[in-house]
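So that we are looking at the same thing, I have put the structure below in structure tokens.
The complex is shown incomplete by one protein chain, all other protein chains being positioned as in the whole.
For subunit A:
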Amino acid sequence: MNTDKHWYLFCYDIRDQKRWAKVFKIIKGYGEHLQYSIFRIRMTKKQLEKLRWQLTSIMDVEDDLMIVKLCPTCAKRIIDSRDGAKWKQDVPSFEVF
């Protein structure tokens, strides 16, 4: 079982407010909201498939979804006007508050 993680960009266009709210909530459970309809998520293949499955049951044919998988080097090369540094950091395996 592969547990390698990669960065993904999740971009969507949802044409209905109610569906949008549901989709937004679910993706929030996976990653970080970057711009209006763009998320960045670091996940395994299994988590990606699970998320895609959860979304298909909500989204309609008129909605769009685009998923961009970023290789580690691509992720480091991202130009982000808000906070470019976060793409270059490693994700912690634990957190202490």
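General remarks:
By our rule, a residue touches a chain if its C-beta (ideal position, glycine included) is under 8 Å from a C-beta of that chain, and two chains touch if they have at least 3 such contacts; residues count from 1.
The criterion applied here is as follows: contacts and distances are computed from a predicted model.
In the listed set "CRISPR-associated endonuclease Cas1", "AhpC/TSA family protein", "Sugar ABC transporter substrate-binding protein" or "Zinc protease", the entry agreeing with the UniProt name of the missing subunit chain is "CRISPR-associated endonuclease Cas1". Taking the whole complex into account, subunit A touches the unshown chain at residues 1, 3, 5, 25-26, 28-32, 42-53, 56-57, 92-97.
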